[in-house]
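The other protein chains are all here in position, but one chain of the complex has been omitted.
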């Protein structure tokens, strides 16, 4: 009897820990990319992970670190920018998971900041074998919310927890 | 002795699961409404749930789905919009709960997006008898943060966990 209750508690707690680890990973993206910490941003992805953002397809950590070090991104940081991600909705399927959130990019202007982008973000993640408990991004797809079907279906798949 | 510790753990875990279910429900609103998924948006509410947003009072799921399908909302989606909700503060009282969060509405403009609204959001939720563990919105009140006492008292009641 107690054995079953213990096992149930362990399973429920593990599920929350998994979801929270993924929420935390996603919440780290904005601060790390705004700080320009290229290695730490890239380490959020699996070694062969993909970041597909509108016109830019990055494959592997070297590509992602290169984006952070790129002239375009460094100019954003120097001017002042906030990559602001909202609370993620996470669905765990064993060692795979899907998450979705909104994002906005604020860029410093003469007075205050302007809202340069508004985006839908879809994440497919997996549980890495090492270190235990670590989740990594397999694929992140980010699309501008501009009325396109593409961005809208990202949101629907993300909330439904569908792996693409 | 172990019986008491098990019961305490179960109760503490249940509380976190309840709060997280409500946080997730609220985090789903933006992606679902920006995707235009009228049925899924409406299903966040109880069958007779109310959505009271400034000049618009919706009563029941059909009203809420009709808002998503309305010309005004479809035009927002076609232009490109982000209903961005912040992290919710949740207070559970047994089978009832109160939550509060900020929100902003970004609408695509010629260059970038403009911030069309900034709002205070108050939620009264209840635990549905079926399916087990599901929470639903009984009443959501959203007010523009424009200096009015109305919007400010929503925030105070929401943080205090007061049911209106």
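In order of appearance the chains are A and B, and numbering begins at 1 in each one.
Please note the rule applied: contacts are C-beta pairs under 8 Å (C-beta built on N, C-alpha and C of every residue); 3 or more make two chains touch, one makes a residue touch a chain.
Source: prediction; values computed, not measured.
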Contact partner of the left-out chain, one of A:27, A:53, A:66 or A:163 = A:27
Absent chain, residues of subunit B that touch it | 2, 5-6, 9, 12-13, 16, 19, 86-89, 100-102, 104, 114-120, 144-147, 152-153, 155-156, 158-159
Subunit A, residues in touch with the chain not shown (by the definition above) | 2-3, 6, 9-10, 13, 16-17, 20, 23-24, 27-28, 30-32, 34-37, 40, 77-88, 106, 108, 111-115
